[in-house]
Structures are given as C-alpha cells and as structure tokens.
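Working notes, structure below.
Subset of chains shown; positions unchanged.
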Amino acid sequence: MVNNMGDVTRLSLNVSDDELARISEETGTGLSVNELKEIRDYFEKEGRDPTDIELQALGQAWSEHCCYKSSKYYLKKYLFHLDAPQNIRVIKEDAGLVEFDDDHAYAVALESHNHPSAIEPYGGAATGIGGILRDVVCMGAQPVALVDPIFFAPLTTDYDELPRGVKHPKFIFSGVVSGIRDYGNRVGIPTVAGMTTFHPGYLGNCLVNVGCIGIVKKDDIIYSRVGGVGDLFVLAGGGTGRDGIHGVTFASKELADDSETSSRSAVQVGDPIMKEPLIHACLEANAKKLLTGLKDLGGGGLSCVVGEMAEAAGFGAHIDLEKVHLKEGGMLPWEIWVSESQERMMMSVTKDNLDDVLAIFDKWDVPAVVIGEVTPEERVHVFWKGEEIYDMEISFVTTGPMYQRPTEPPVRDQDGEARFETPANLEEVLIDILSSCNIASKDWVIRQYDFEVRANTTSPSLVGTANSETHADAAVVRPVEGSSRGLAITSDVNPHLVARDPYWGAASAVDETVRNLAAVGARVHSFADCLNFGNPEKPEKMWEFSMAVQGLAFVAEKVGATFVSGNVSLYNEAPAGACPPTPTIMGIGIIEDAALTATPLFKSAGDTLYLIGETKDELGASAYYRIMGADGGTVPRVDPDLLARASEALVSLIEDRTVVACHDVSEGGIAIALSEMCLGSTMGASIELHDELGPDTSLFSESNTRWICEVEPANEDAFEKALAESNVPFTKIGSTGWDRLTISHKGRQLVSLSTSKLMDAWQRPLWETMG
Amino acid sequence: MEKEVTVTIGLKKGISDPEGKNVTKALSLLGFSSVKDVTVNKRYVITLDVESEEQIEQSVREMTEKLLANPVIHHYDIAW
Amino acid sequence: MIEMRPQDIHACIVRIEGTNNEDEMYRAFKNVGATPHLVHLNELKTLDPYQCIMIPGGFSAGDYVRAGAIFASRIRSRLFDELLDFVDHGYPVGGICNGFQVLVELGLLPGDGEPGEVTACLAENDSARFECRHSLLLRTPSNPCAFTSRLPEGERLMVPSAHAEGKLLLAGGIRAYKRIEERGQVLFKYVNYANETEAPYPWNPNGSPHNIAGICNEKGNVFGMMPHPERAFDIENENGYAGRTLFESLIRYIGETF
C-alpha cells in the first residue's frame, strides 16, 4: 500500500470530533462525525489509515443521494414490497423492467436534477436528460420517450424580491427548457410528456425531474453486473474531467446563497453528440451479445460503478486508474475516481470479445479503454502507476448507514372552513383560472421539444386541429415495429394539494396518474416516483415525506401496478425556504391498439356528455381557492377501489368506441375540464348541473376519480349499463354543439363563453410572459 | 445619444465545451491538422439610447447577468 | 426494358454522430419494398452498390456550427466527386430536414451554381426557436421530380415539422426565387386550411420566403424538404398516407429509370 506518493495522501481519523468535522468539511465528502467514526473503526481493523481516495469514495457512497440513508426505511416499509405480475425486475437496477409483450420488456426510469438546475439551469437540465438516458440504455434498452416534470416559482415574481444568489424564475424556466430541448432533440429521443408547475415554494429551489422509457427484447436484457472473474472493465464515452466532482454530496445538502460560486465544480454542460453515438455503440455491442454487464456512470462516478457491478455478481475488481482517459491534465487519483463527468458507460467484456467491442466503438468514433479486471475476492483494489492506493471490502462501501429520523407534524391552523364571499360572476373566475400559468397551454414548452422523432408517437401531448390543439391527458408511443400495442405516458402531482395534506395529496397524485391513463384508453401498468422533499433532518420535512409515501402506497396497492423505479431528492431547501413536498409520479399504461387512443376534444355536435364519478365539497388548496386567496377546506380524498373499477370500465368503453372523447377532471374542476374539451376542435357544449353543492363548488371542486365523456346518443344505454354494472356513479350533464360553452347550475346560468374566448384565455399566457 | 456596446460571452475554463470540441473535431477531419483547439464565444452587439456614458456599464452588466450569461459557467466582457 | 424490382433497389442512408431520424427513414424504405442500408460515413467507401442516397434528419455533429454544415464538409472532403458523378447519372439524392440542410450546404440544392458552389442557406427560423408542429403542405406545380411523381399537383398533405433552421434563403434574392419557381424546382409550400400559399406563421413555421418547404434541382433527381414525410408514413390524414406516396414515387422512379 502506498505511503505517500504526492498524488495520494493518507488521513488519520484518530482525532477529536471537531477535527473530524473539519476533515469532512475540507475534503467536501459531507460525511457526519458519526459516519467518520464508523470509518475509523473499519480502518483500525485493517490496521492502517484511509487514503484520500478511499475517504472520497465513502463520501460518495454514503451520501443521501447514493444510499438513501434517510428515506430507505420508509421506502422499504411501504413501497418496495408491492408487486405485480407484469414486473420483470424492479427497484434493483437503474431502471425498472416490465413486460411489454411476449418478446419485449420496457424500461422505466425517473430522476431529479434539481440542485444543478437551480445553479445552472441550462446545463443542469441537459445533463439530467443525459443521465436518465444512460439509466435506460444500461438495461440494453433503446430509449423511446422522455418525460420532463418541471417546477418553478411564479413567473410574475418581482425582481426586487429575489433573495441573494437566487435567479429569476423566468431565467431558470427558459434555461431549463432550452437545456432539455437541446439535449433531447440532439440525441433524437422524443420528449413526449411532462408537467410545468408553478408554486412560490420553488423560489430558490426549482425542481427538474426527468423520466425515460426504453424498449428491449427480452433476450437482450443486460444487468449491471459483471460476468465472471477475468472479465475486463471497459470504460467508454467522453473523457473524465473535473466537472461534476461532488455532485452527489452537493445534491445531499441545502443550497446556500453562495452555492453558485462554491459549487461550480458540480455543474456540467453535457455533450449530446458524444451521447448519441455512445447509445448506438452500447446497444450494438449488447445486441451482438458481446457484453457480460453494462452500467452507466452517474452519481459517484467510477467509484460507484465498479463496486456495484462487481458486488452484484459476488466478485471484486482490480483497477488501473491511470488508464482512464482524461479531459484535462493534472487530475488527482481521487478526482478521477469520483468525477461525475457525463456521457460515460462501463461495460464488462470477456477477453475473447474485447477486440470486437473496441471495433464497434471505433466505428462510432467513441473512445473506449480497458481500465481493469474482475477478481474473485469481494474487494476493490485501485492502482495508480503501479502502486495500490485503494483497498476496501465492497460491502463496507455500499452498505452505508440507514436512519430513522424523527418526524413531527407541523402545527397548522388552517384546517377550518375557508371564509370568503362567493363571487357573483363565476364566469370571470373561470377565465382567471383558465389563464393562470398552472392551467394555461404549455405549448410554449411542448413545441420546443421534438415530440415525434423516431416516428412512434401516435398521439402527442397536443391534439386536435393543427395550430389550435388542446392538451392530451397522456401521450402514446408505439415502441415495437409491426405491433399496434402502445405505451401511454403521463406524469402528475399537484404540489398545492401535497403541501396542504401530504397523505391525501400524494394519494391524489396516484389517482390523477391512473385517471389520465384511463382517459386515453390505457390500463395502468407501472409507476415511477421521484420524491422531492426538504431537509430530512427537520422533523416536519421528514413527516411530510413519511405521510406522502404512505399515501402513494395506499392507492397503488389497489390498482394493479407498482412503483418499478424511482428516486429520492431531499434537501431541496434554499435560504428562502423548502420546496413544497413534491412526489412526482410517472405512470405508464398499456393501450392494446394505439389507433384507438381517446382524445379530449369534442367530436360531433349533438352527442351526450356524462360525468363519471361524484363531485364533493373538496376545495382545499384548489385552483379556485388559490385565486380567491382562501385558506382551509378539505383536500380531495381517494377511494382506490372505485378508482380501479371506474378506470377499467372506462377503458373498455373507449376500446369499443362507446366513449368518443374523454378528459379527466383535475385542477380547476369541471369548469376547466369542459373548457379544455372545447378547444382543439372549437366545438362548444351546453351543460346543466343539478347537484346539491354550491354553484362554485360544483364548477371548481377538484374531487378525484372523475372524467367527462362524450357518447353518441345511440350508445347512451350501453354506456349507462356498463357503468351501472361496475357500480360506478355517473350523471348525464349535457350535450355537445354550437360554438359556446354554457353551464348552468340548478337552472341558473353561470357561464356562457365563446370557444374563441376560451382559446384566447388559455393559449396566450405563457407566450405573453416568456416572449 | 446612441452607443454600441459589445458583450462577449464564453465558457469559463474547466467547463466542458461540446461546441468547441465538435468544431475542433470537424476541422481536423477536414484535414486542418494545425488546429489544436477551438472555443466558441457569442457576441451581442447592443445598440443603446442613453443619456450618459456612466449609465452604460451599469445597465449592460445588469442585462448580461439577468439574461445573457450565467456567472456560474460563463465569463463575459463588456466593451464600447 | 425490364423494370428493377423494388427489393433490388438499394438505398444508402448515411449517418454520422447526431443524425437521428435514420431508423424511421429505414422503415420507410423497407415498407415500400426497397432494400435500405444504414451506413456510417466512416464506412462509406464507395457509392457503387446504391441506386439512391438519402441524408436523414437530426442534428448531425450537433449542428454546432450551422445546421448541416459539419456533415456537408465531411462529405465534401471524402466523397464529393463520386457524389457529383452519382447525381450526373440521374440517381436520386434526397435530404429530409437536416438532410436538406446538408444538401444545401453541399451546393447540390438548388444546384444553380458551379458544382459545389453554395448558393442557398437554411437560416434560423424567424421565431428564433425550435418549432415542432404539424404543417400543411401543398404540392405545387413543378418539374417531374423523383420524389413527387406519384403525388398529383394541388394535393395537400399533413406532415410534421421539427426544426430550428428551416428558412430557405437564396443568393440573388427575388430573382433567384423567381428562377427556381419558373424552372419548376419548388415542390412544396406551407399553406393553411384555405390553401393560401402566403399563409403566415405558424402555418409557415420558419418564415421561409414564399412559404417554400421543399425544392429539387432542375433535373428533379436531387430533392430536399424540411418537414418529415417519413414520420407521416402510417399516420392516416386527409390524403391517406402522405409520406408513403413520396417514398413510393422514389422507388417507382428508380425502377423505371435504371
């Protein structure tokens, strides 16, 4: 073992607690004093002091981001045991694998890139896309769709109110969208769905979540583990540089007002034109059966990938670090070992296949080099110019600490009823809600993404007449040539609801996901979750996390699909405060014949409109209350059994074309759902509501498990019979036609608006603010 | 009075520059073997209508930091 | 003369890093019965085996300098004489989106200068952003072109557009536009539902003068267009399968000519 050779130093941990804290600070490892003591004990048994590269590796592996030390307890208790027959391999790999058809599986991954995007929106978001693509490629899967749920403070935020070090939401929003656009479009994977949500709590900590879905022949599935002793580790892709060092430890603490200068090295720009051929080369080598294992380099860099690939197969590794190709000279061994430079993949290859693999990478102009070999004993040995500088048991590195942190519900005083006077003119309120940035058209974002590259997007996020489209509830891609089966994709969460009630807010997110899928005619098949929360060391934030996870499990248990992969992002806190608790859900559904996808726009005049489900007095944190400045009220509840019954009944009705247009009811209630159905074909509707609720509640309540359906008069009986048999409540509410939306409640007309007025109110807001 | 101000924006050292790298590669594939490195900057030529010279520096710096550049990865240079 | 059978027609789809519409292009050729080949430029030593060269869409080499510029200059430095020869023999060469940009940067379109002289540019969209939207295209009266022979003049197609640089600027300004119109080189124009050929944004997604969406050379064997017919292949729209008709035209043309 090296003693001191200039490039590597040893650190004695036999020092006071204060000294340990100082070591953690100076090395930037983010390890706590207790964690350092555990490391000290380990090295005492080894009979020596750790080297800097060993300590750095532990800092990466034991970070919140890599080892889920605060969240693991809850995930294991509530989510991980859920299972579904279609799951092939879930939770354990970079992406979840679920059966698509007899011969194919699809891979699902969802991740956050919040901290980097807050500091450098363009590069942060772009490398988020790069990272999520790698997660899918390393299963051997061809990426077929990208998804981007993104969250910002209101665009109207006053410049003078920005805290120090915080960039304006417009700058961040436009940078994030440009980053996703420039990376996604350049690698040629369509960005088909997402969300764009605004809430003041994202000031200082925007959230950038990115998801990817890939398709793989079952025979080509490959895992993140080496094949056997003697296999070679081949590192392919871009050079390793100082960029991205300490990315994971940076993502595992709060942002400070000087983060933008102090955390520069965690920020990267990303090179899609290295990634694009890298994907081709990896998939080509895998399809030719030349690889024994494949994994991407993400958080923790080489340090994590080598250990995890070896450990998964029960082996160890010998690495010659000087063989790694570098972007810049003068890098220290520990920097090379933990750098998170983008666009890199690790393969394990038998010696016999090496030449064939290198030839493929050569054709694609992608660098690939052998950096080490698989060894029998479960330890990793790293050498630098012939001398050993790292020697640890893999399980010690990868096990990491696990905490059950204290939780405490916040003290709240807003549980009572909201008090305000019902406005006389609800039509004006409707227009205000329709033109609020959370609900208005997102086509400013959507059209910057190539949502149709690969020519498999059979139903995009914008549907209807060219250049006056409305939003779809989910996008549909048809991933296998010659097969009509489609994957429906959506992402959902309403942070306003979760902030007010983490349990029911999270449950509502799953409900919304399922009903968005059902609205296009798809059966829910799998979920991925990205749990974005505040500082887990604060009991209130930990409570929010624990309640939300339970809310997710409560609904998911009953709908026949489980969380097949996901990601936890904690410490989303800036000096201005924490982000609202945001459990983003990505839902994947199967649609047997993609050509039968339902869309929300009205199809022909004189058809009957039904409401499936029941409207209740559930206006807590609704768009209506927010516009009225009202606090209080009940957050919508979920009945998971009803959700399962109702969505199955609806999907069957869409499949046999009894339902010709469908839209789920969510933010803004029935009034907004109907308005959105009038767009895209500019046909109106005439609605009469007869419930016993107040007129404003009837229009704007956000109760879960509801849809509006268009049915031809001849099919009314079939529709009513099917729902009655499934024991699903429904109401006839009106009919389509004319070019106005009129809504009356118990005989009193509340709304009469032309479709062009609706289009105008809905279409323009983002264009006018963003230019 | 009208003034033309030039803001040049480039990536800081150590930040990877895919554009520069790809141009370098393209030039070398074209046979320009003497090219060692290329970096790409953007130059905004801004025409201002201002009352005094003093205003310029301050307001152009603000524009740059609010819209054109991100000090985390960019360096910039203002000239007139 | 015996016509070539479709499966004997070998189409070379040239790719480099960042071309990324080649899978759907491959599918399009396969679906009309031809034999497509995906060939990396690094491996393309000769054009001899092929009856058609297609440059697919995407972001070749990242489009970093200018859309299509790097790809074009790499073709220039390796295969240019052979490519000119290929065109002279009447074999079809086509480009979609980024491929159109490449052919323009190679001087093959509109092809009114010295061989290899660049006389046009696909400049940044007027909106200064990437535009992904469905375009209505009118098939304008033009010369017989390999790509449109089976599509009657006056037909309207719905084809997806997705690009940031699609505004066709010609050296020589007004006269040059007049010349390519007179010589029958304009294949498609962006229109609205009223078929107006001067329909503004967003019907014309990029600000291309005279709403030009696609052109060919005077002989009709080199052609390029910004919107993506290979993406409208099995999406049924107002005229059936718009994209399919174009690829069928191409195969028919090759079959009859060679």
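Going by the order they are written in, the chains are A, B and C; count residues from 1 in each one.
Please note the rule applied: contacts are C-beta pairs under 8 Å (C-beta built on N, C-alpha and C of every residue); 3 or more make two chains touch, one makes a residue touch a chain.
These numbers were taken from a predicted model, which means no experiment stands behind them.
Colleague: Can you tell me how many copies of each labelled chain are present in the full complex, written as a formula?
Modeller: Copy numbers over the entire complex come out as A x1, B x2, C x1.
One rule holds in what follows: only the chains that are shown with their structure count from here on.
Colleague: If you average the Cα atoms of subunit B and of subunit C to get two centres, how far apart are those centres in Å?
Modeller: Centres of subunit B and subunit C (C-alpha means) sit 35 Å apart.
Colleague: Would you kindly tell me how far, in whole Å, the mean C-alpha position of subunit B lies from that of subunit A?
Modeller: 34
Colleague: Among all residues of subunit C, which ones touch two or more of the remaining chains?
Modeller: Correct list: 61-62, 64.
Colleague: I need the residues of subunit A touching at least two other chains; which ones are they?
Modeller: Each of 272-274 in subunit A touches at least two other chains.
Colleague: Flag every residue of subunit A that touches subunit C in the complex, lowest number first.
Modeller: Residues 181, 185-188, 272-274, 276-277, 363-365, 446-455, 458, 466-467, 481.
Colleague: What residues of subunit B sit close enough to touch subunit A in their complex?
Modeller: Spelled out, the residues of subunit B in touch with subunit A are 11-12, 14-18, 21-22, 66-67, 70-73.
Colleague: Going by the contact rule at the top, pick out the subunit C residues touching subunit A in the complex.
Modeller: Residue positions touching the partner: 17-18, 20-21, 23-24, 27, 40, 42-43, 57-59, 61-64, 129-136, 158, 160, 162, 202-203, 228, 230-231, 233, 235.
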